[in-house]
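One protein chain is absent from this view; the other protein chains keep their places.
Entry: chain A
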Amino acid sequence: MKHLISVLVENKFGTLNRVAAMFSARGFNLESISIGETEDPEISRMTIVTRGEDRIISQVLKQLNRLVDTIKVTDLTHQPHVERELLLLSLKLSKSTQHEIFELANVFKGKVVDIKQKSITIEFVGSPDKINTAIDLFKPFGIRELARSGAVAIHRGES
């Protein structure tokens, strides 16, 4: 099954390579990986989406922990969390489709970030599932290009 893993790492040259190379060397599935600095400039947070049986996931978590540059590894999958992904979707635009595109973009709370005579770029934020649905529904209008950030995730606060 799909697992969402959050990893705090040293914000150092080569850390992303160490993590990605470990996944490929051990044959683990790596669906997406995203990384960015945290409030402490010496530490980055990585969000990793992977798939596998429990036995594999347990190895993934242990192998991540084993890397010297990882500080904390958390499997968020079964914990309360918020997960978001960013999608930039560039579509073909014509008079006949314009109206429908705007309407659908509204449904997904999309934000137009660029518009030209024959193209439009819309920004969407949501769970990866919602992003997948958006892509499916916009496909018939003609996708020029798209870019996804990969998931980022964080624990929900204590109530």
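Here is the rule we use: a contact is a pair of C-beta atoms (placed from the backbone, for glycine too) under 8 Å apart; a residue touches a chain by one contact, two chains touch by 3 or more; residues count from 1.
Just so we're on the same page, contacts and distances are computed from a predicted model.
A chain of this complex does not appear here, and its UniProt-recorded name among "Acetolactate synthase", "Biotin-dependent carboxyltransferase family protein", "Response regulator transcription factor" or "Amino acid ABC transporter ATP-binding protein" is "Acetolactate synthase". Of the listed positions A:58, A:79, A:94 or A:133, the one in contact with the omitted chain in the full complex is A:58. Only one of A:18, A:84, A:130 or A:148 touches the chain withheld from this view, namely A:18. Of the listed residues A:67, A:135 or A:154, the one in contact with the hidden chain in the full complex is A:67. In the full complex, the hidden chain is touched by chain A at residues 9-10, 13-14, 17-18, 21-22, 25, 55, 58-59, 62-63, 65-71.
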